[in-house]
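Single-structure report; data block below.
As you look at this complex, bear in mind that one protein chain is not there, while each of the others sits in place.
After this line comes chain A, so read on.
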Amino acid sequence: MPEHTFKLNGKQVTVDVEDDVRLLWVIRDILEVYGPKYGCGINVCKACTCHINGKAFNPCSVRVADIEPDDEITTIEGLPGTVGKDLHPMQEAWLEHDVAQCGYCQPGQIMAAVAKVRQARAEGHEVGDADLDEIRNICRCGTYNRIREAVRTGAEHM
């Protein structure tokens, strides 16, 4: 079986698995890191949103063979580590606004939010309604308004 290696939440990991297995299943079923959630498997619900080298992506739609050894994958579990704290400011904002209900989509929502704020700033502006409208992550509990408020609060502390 082919061997694949990459950085996951700051640690180099190595797995033996076929090339075409999507990264989500490597993370969940083999490495047993359960923060990224399955909701569709075709990159539309965004529940599995993680970061690759600091950018948001969906591991349900990336073959493990397409990940390079020096790629840094960050799941919700590794997000606080990127700022050297117990919680990332976006997680703090999520707590402040009591965003979560069932919670299933929220790891993905938070990862998307962090990337969205960075993306807006790279484009030279702060995150606004037009950016928030582009967040594709589904929440079946309907926490969308609290997400919008929390993203703005989180951005203030990022």
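Operating definition for what follows: a residue touches a chain if its C-beta (ideal position, glycine included) is under 8 Å from a C-beta of that chain, and two chains touch if they have at least 3 such contacts; residues count from 1.
Note that contacts and distances are computed from a predicted model.
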item	value
Undisplayed chain, where the name is taken from the UniProt record, one of "(2Fe-2S)-binding domain-containing protein", "Isoquinoline 1-oxidoreductase beta subunit", "ABC transporter permease" or "Succinate dehydrogenase hydrophobic membrane anchor subunit"	"Isoquinoline 1-oxidoreductase beta subunit"
Interface residues of chain A (partner: the chain not displayed)	1, 17-18, 20-26, 28-30, 32, 34-45, 47, 52, 55-63, 66, 75-77, 80, 87, 91, 94-95, 98-107, 110, 115-116, 119, 129, 132-148
